[in-house]
Structure formats: structure tokens, C-alpha cells
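Every protein chain of the complex appears in place save one, which is left out.
Chain lettering (A and B) follows the sequence in which the chains are written, and residue indices restart at 1 in each chain.
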Amino acid sequence: MLSLKSFTATQRRQIGLLTVLLVIAIFEFASFGLNNSHNDPTTFGFTLGNEWVLIHKWVIGSQNGAYLFSLLAVIGAVGGLFLIRGKKSPAAGTAIAGVALMMGFLCWAAAGKFIPLTGMLQGSLLLAVPLVFGSMSGLLCERSGVINIAIEGQLLAGAFASGVVASLTHKTTWGLLVAPLAGALISLLLATFAIKFSVDQVILGFVLNVLVIGLTDFLYKKLLIPYQSTWNSGPSFSHIEIPLLGKLPILGPIFFNQTIIVYLMYLIVSLITYSLFKTKWGLRTRSVGEHPTAADSVGIDVNKLRFRNVLIAGLVSGLGGAYFTIGSVGSFGKEMTAGAGFIALAALIFGKWTPMGAVSAALLFGFADNLQGTLSIIGVSIPSEFMLMIPYVATIIAVSGLVGRVRAPKADGIHYSRGGSH
Amino acid sequence: MSLELKGITKSFGSLVANDSIDLLVNDGEILAILGENGAGKSTLMNIVYGLLKPDSGEIRVNGEVITINEPSDALAAGIGMVHQHFMLIPVFTVLENIVLGHEATSKFGKLDLTKAREKLLALAADFGFHIDPDALIENLPVGVQQRVEILKALMYDAKILILDEPTAVLTPQETDELLEVVKRLRSQGTSIIFISHKLREVKALADRISVIRRGKVVGSAEPSASQEELASLMVGREVNLAPDKTAHEIKEVILKVDGLTVSDPSGRGLVKDVSFEVRGGEVLAIAGVQGNGQSELAQAIINLEDHVHGSISLGGKEIKGLSVHQSLHEGIAFIPESREDDGLIATFSIADNLILDTHREKPFAKGISLSPRAVVADAELKAKEFDIRAQSVKDPASSLSGGNKQKVVLARELSRPVQLLVASQPTRGLDVGSIEFVHERILAERDAGRAVLLFSTELDEVLALADRIAVMYAGKILAIVDSNVSREKLGLLMAGVAE
Partner (left out) sequence: MKRIVDRILGSALLPALSFILAFIISGFVIAFSDSKVLKLASSPGKFISTALSTVGNAYLALFQGSIYDPNLAHGHGFLQGLYPLSETIVTATPLILTGLAVALAFQSGLFNIGAQGQFIFGAIAASYVGFHFAYTPVLHVLLALLAGVVSAALWGGVVGLLKAKTGAHEVIVTIMMNYIAGFFILWILKTTTFLRHGRIDPIAPEVVPSSHLPHLAGANFRLHAGILIALAAAYFVWWLLNRTTIGFQFRAVGANASAAKTAGISVGYVTVATMALCGALAGLGGAVHVLGSEYALTADIAGNFGFDAITVALLGRAKPLGTVFAALLFGALRTGGRTMQANTTTPLDIVLVIQALIVLFIAAPTLVRFIFRIKNLKTQDAMTSKGWNG
């Protein structure tokens, strides 16, 4: 018998997580499987449009499904534990267990009903889009040492500007161009007050959000409602199907039949991931976020780099804001970002300040949000409020160290001035 | 290359840190700058390196006046610096730290580390350093980190190298190795400014010595000058390098530590199975290079650490697992390693700082109600007893000098009934006058029959105060020796060589 002490802290946490998954799997087996007197058919739909069809739909009895998937989850969890014992990464096991648990839950919850699986995943991606943009904005700021709580404000400014400009010019392109600038304008305030006037960054971000909410609410009531036809009836982007890729079964409609904003998101995420870890700019950015004095001592202008990165971050989240208007419905609604900026912040933290982690967390939160919507539409009796709480509860669990020690860049949120702090 | 400073002046508010300083380093020469803590050495070097701007004065390289506004200007002029607090990013690799600020890129802005890697390995081989370019800095011992700092300066052709208190974190053997490296650099034509307050090293290394006191150059000396001469020049008066230690009576065991282990949250051992005793009337000094578990051991004794196993008994009573408050009130006085971070609350008044530990007791409190008048009255008494020089005890602690801050900490900690004094680096960063005061106070506690556990990285301090010396290395106590042990033996122990 291996003692727990022979594992590193990370491995011990992975073991903890897999054990929790295992317990849930057994619970699922018992309550959705054994203790389930019905076996109504659950139907999963896989087609959405004109993609190539692999399979239209799949029907399984709710009890059989619960048996099948909870067993699969057990296999995944146990396999993960064996991987750890063999000193390998248990990621594959964890992923199998997680997905299987979710499928088992769906089989039980949607007994006798139809779940459009592909549509649900597509919806999840769409809900994740502003979260991804927002978390990338947070990443750019915080990796260089400036806390960005103003993501919400940047998204809202981007949404407002793109909606209004697209409406006034009747051109989505103009909206798409203006949105990043609106975000950058908020960033300009953030950078100026944080870096030039050394205002506490958490307080500052909070106040900037209030400012943007106040301004957009004010202008919405003053101009957008009374003069709706000119100010708030913008066009929106239509979907572009990528040849061949867009025809792929299941994956095609989810990833490759989207608006330009989603494609820009792929581009930006790839660019940031590459740049942060492979380029000179990335090395310098990470250095000013960790140890600005050291960066200064080798001739890097810390505050200039921070200022520039905060501005770039504003461009990114401003563009993300455009998703709310020209990326979907066209017109602007009061406080339409509805806290997406804070979930984006949560995704950044949940993803441990890494691009891929943040994107995964954003997708997970998008999925939770959309699952809740799907289930309430098909009439499953779980209160939607509890489903909506998932991202927030998950984030609290994450920062409490139950998933893994979350470590922010060391100099994050600390104003840099020479000889100032020591 | 030669470097000349002319009339460098720099003030912070009313404090003149540098007062028209003139200095000259000739080509291929080692100039030592000697001065006690707070004399203004680091300010001067930060000016030369472009981290601070002087109020007036000029800097000449090879006789030509140059302007240094930024570290990049200094680097371009061939001036490199090894800072007292390393300028290395812990989560970066050695190579990433080396290239930072001088990155080469290939297409798409991609970092290209191949050339830098080759040059680093060649340079390291040249000096006989074993360095893994892909190791993370945070996983390297401090001695190796310092080599990375030196290589970082040499990689970009520093012709003038400033070393700011470079031996503070090194064992005596590592110090000797460093001195050899510095001599080799000189022989290759590098001009060197070596900043220190350690007389022995300065004498061993320097071609010339300039002494700075209170922001002014007060004189120069030859390396052949005696330690006493150098010390009095540095301090400005006769200095007694060894405090008077009288004979004394050693009493019963007060502190007994048995099998003590301290780990960090991830389970890595910081203090490993440590056992020792301290008796009344003796000073047990824990010597060792910084970062070998001393801080954690000191904090564990007052239960300030979280992951501790083993036993700590005070006067025969087990105290492990008590709260910090209870531990202190069992009779431990605790002088923390960092006055600024752990000893004092800068924005609080001196009076409030004096009752951080006893604010719940009479006469300061009745129930939960606090009496500001009693607090001030008591503080005025303590200020007199411990010679705390302040306008008013209602002034914030931040207005005090380093020495007076330490007196506030001493006054607070020694005002409780005390069996044991735990003092961590009690004189770090203090001027000589304050060091003498602290040393006298520590010996007075010992002479009064209390047990003293002194943690110090300064070998001179250890030898001057200790009755017995325990040497800590990599979390373990390697040996406990008598205070008449040779420096060489101590040095070997500090480097982890136990016979």
C-alpha cells in the first residue's frame, strides 16, 4: 500500500479530486441507476444544420444510460488513480470521468425527453465568447502586474460603442472597429490612474465599472430609447461557414459556422498564448508581473510596458463587448453584459492566470450557463438558480485551494516606482 | 575602464544620503567602499546604475562625462551591478534571466536562446562554474544564484562591475571563492567597486579603500591598515569590536527543543529533526548562512509556524501547539528578523506599538475597553528606560531611525516576565552605536540568568556573544560547538561539511 506521503502536493490534490469524482460516480450509479424505477428513453440529438451526418440521434433508456456512464466514470477515475501511481498525468482519466458523469446526469435528468447535444455545445461556446475575451484582457493586465477588475466595464463599453456606431452607420464593420477603442478608453483610465497616480487597482477597477454602467445607462435612457431607430437598431454579423471544416459532423456547427467575432477570438487566444511564452514581449511582460525591480535593473521600462499591455487588454475586451450587440442581437440593452466581466475574472483565476486555463474555465462556465438554459427549456425540475450559481461556487472552491493552489503573478496589483517600495 | 564620480549629492526629504561624494576607480582596480549600514553606499551605487537620479554631480567614464538616467544607460556604458537583493526572477530559468533585457529574436518575434546559451556555457566554463541554463532560479541555492547574477553582468561585457554587499548571503568558503572570482576579473581588466561593511573581506581584496560615513567620503585607507583603524574611520570614534563578556553562572535548562520539524504547505522540510537545549545564563547562537531554516526555527518556537512536529518545552512545560499569544506570555521575548515587516506597525504610534502584545491586560484595558491615557503613560516610561529618541510617544513608529525602531521592539518584548529571549538577526541593518546597545542588552539578559537563543548570520556577532554555537545547514543542526571554535571550522560547518 502506497502512503499518501510519497506523493507531491499536486499529486495529492489530483488524488483528492479523482476520489471525489469516484464517489460521485458511485452515487450516480446508485441513485440514477439502481434506485430508478423508470427507464424512459432519453434522446440525444446530434445534427444542427447542413453538416455531414454521422449520426442523427441516439436513444438510450435513462436507467441504462446512468449505468453505462457512471461505470465509465468509475473506469475513468480509477484509471486516473493508476496513472498517478505510475507517475503520469491523470488528465485523461479526469476528463473521461467528468464527461461521463455529466452524460449520466443528462440521461437521468432528461428521461423521456430530447436533448439537442450539438446545439447545447454550440450555445455553450457562444456564451463563453465574451468570457474568453474578458479573461484574455485580465490575463494581459495581470500578467504584467496590473489588477483588472474593470473587465465588466470594458465589455460594456465595447458593447455600447459597437451597437451605437453600427446603428448610426448601418455598418457592422464600423461597430467592430470602434468596440476595441471603447475598451481601450477604459483601459486608458485604468492605466493612467493605476500607473501614473498609483491608485489602488482593485478600488479603481470597481469605480471604473460604476462609471461605465452609469454612463451607458444614462445614454441608453437619454438617447437609445427615445431615438431607437437611429441610435439603437444596428445590424449584426451573420454566420460564416468555413469550407469543409464547417461540414464536419458535430464539430463543424460548433466551431466552424460562427460569426467573425468568434474567429477573431480563436486568433487572439492563439496569438496571446504564443506571444506570452515564446516571444521577447512575453518574457518581458511576465518579468514585470513577477519582479518589476529586476526587470528595471536590466533596462526594461516597467511602467511603459504595463501601460501598453493594459491598453492592449482594453482593445481585446472591447472587441469582446461587440459580441453582445453586433455579434448577436444587434441592439444594445441596459447593463447587457450582466456580470460577464466578473465571470471572466473568475475564469482567469480558475485557470490559474494561464491562457489555456482561462479559456477552459470560460468554456466550462459557458457550458454550465447553457446547460441550465437547456434543462429549463426541456422542463427538468432543477431550480435554474442553482445551476446559475455554478461558476461562482466553482470559483470560490478554486480560490480556496481545494482544486490546487492558485498563485497570482507576484507583483500583481502592486504599483511600481523606483526606490518607492523599499 | 575608469569610473569617476564628482560631487554626487542626493537627498531624500531632509536626509542627505550622499553629500558631494567624489570617488575614482582606475582601470583594472578593486576599489572597496567601506561604510556602516545607512552610510549611503547603496544610494550612491543606485545612482551610478541609473536606478536613482542624483540632485547634482557628474559621472565620468574614461574621463568623459556621461548621463545615466536609466539602468540601460549604465549597461550601455559598460557598468554592471550585482545587487544586494538579487535581481533574478524566481519563476524564470537561468537562461531566461540572463537574456532578459537583451533578447535575440528570430522570425515572428520568437525568442532565440541558442546563441545566449552557447555564450553562457562558455563563460561559465571559463570560470569553472557548474550551471544548468534550464534550472529555475527558485530551485537554486543562493550561492549559485549569485553566480548567475555575476554571469548576467559579464554576458553583456561589463567593464566596471559593482558588487553591493555580495557576501551577506554566503558561507565563509563561498565568500573565499567569490573573492577569487573577483580577483580573476581584475586580472582580466575589469574595474571593480566592492561595497561592504565587513573589514576582513575589504582588507583581503581591495587595492584601495574609501570610507563613507553619513553620506560623505571621510577618508581613504590602504588595505594594510588594521581592523581597528578601519573601524574607527568607518564609525568616527573608537570602537570596541568585542563587547565585554563577563564570567557567569550557568543554570538549569530553560528551553528544550526535541525532534523539531517544520515543513512548508507542500510538505517540503524546512527544519529537519532539530534538538537542542538552552540553559539560564547562557547565549546559544544559531549560526548559518541565511535561508537554512533559521527563520522557520525561530518562528516555530513561538508557534508562529503552521506545519510543526516534535516538542518544545519551556521551563519544563510543553508549549508546542499553544497560540503565539500564549507562547509569548509563557515567558518568551521575541525579536523578529525583520523589524519593518514583523516587529512594528509603521503607521501606529510608538505607544501603540509598545502594547501590541499586552493591550488586553491591565492597566491598558478593562474588559474590552481600552484606556489611551494608560497606554501613553506607560510608553513614556519605557521610552526613558530604553533610550528611545522621539519627539513624542504619540508619533508614528515610521518616524524613527532603524536603531530606535529596534529599541521599541526590545522595550516591548523585554517588558514582560521573560525566561527566554529569542533574537533573530537583532542587529541587521543597524549602525554601530545601536549594535552596541543591542549587544549590551542581550548580554544583560544572559547575566540576569535568562536563556538567550540568538540567530545570526554574522560570524563576528556569533563569536562575540555566544557561549555555545549551533550551526544550521539545510534545515539541520550539524553540530553544537564551544564558542572558542576556530573560524575555519565554523565556516566548514556553515557550508554543510561536518567532518
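Assorted remarks:
By our rule, contacts are C-beta pairs under 8 Å (C-beta built on N, C-alpha and C of every residue); 3 or more make two chains touch, one makes a residue touch a chain.
None of the values given here were measured: they were computed from a predicted structure.
Within the full complex, the residue among A:D217, A:E241 or A:D301 touching the omitted chain is A:D217. Only one of A:I15, A:I75, A:I378 or A:A408 touches the chain withheld from this view, namely A:A408.
One chain of the complex is left out; on chain A, the residues touching it are 142, 147, 149, 193, 197, 199-204, 206-208, 210-211, 213-215, 217-223, 226-227, 339, 342, 345-346, 349, 383, 385-386, 388-389, 392-393, 395-396, 399-402, 408, 410-414. Residues of chain B in contact with the chain left out of this view: 302, 304, 323-329, 334, 336, 341-348, 352, 356-357, 359-360, 365, 368-370, 372, 412.
Note that in this section only the chains that are shown with their structure count from here on.
Averaged Cα coordinates give chain A a centre that lies 46 Å from the centre of chain B.
Interface residues of chain B, counted against chain A in their complex, comprise 46, 49, 51-52, 70-72, 75, 81, 83, 85-92, 96-97, 99-103, 105, 108-111, 152, 265-267.
Listing the residues of chain A that touch chain B in their complex gives 5, 8-9, 275, 278-284, 286-287, 290-291, 293-301, 405, 410, 418-419.
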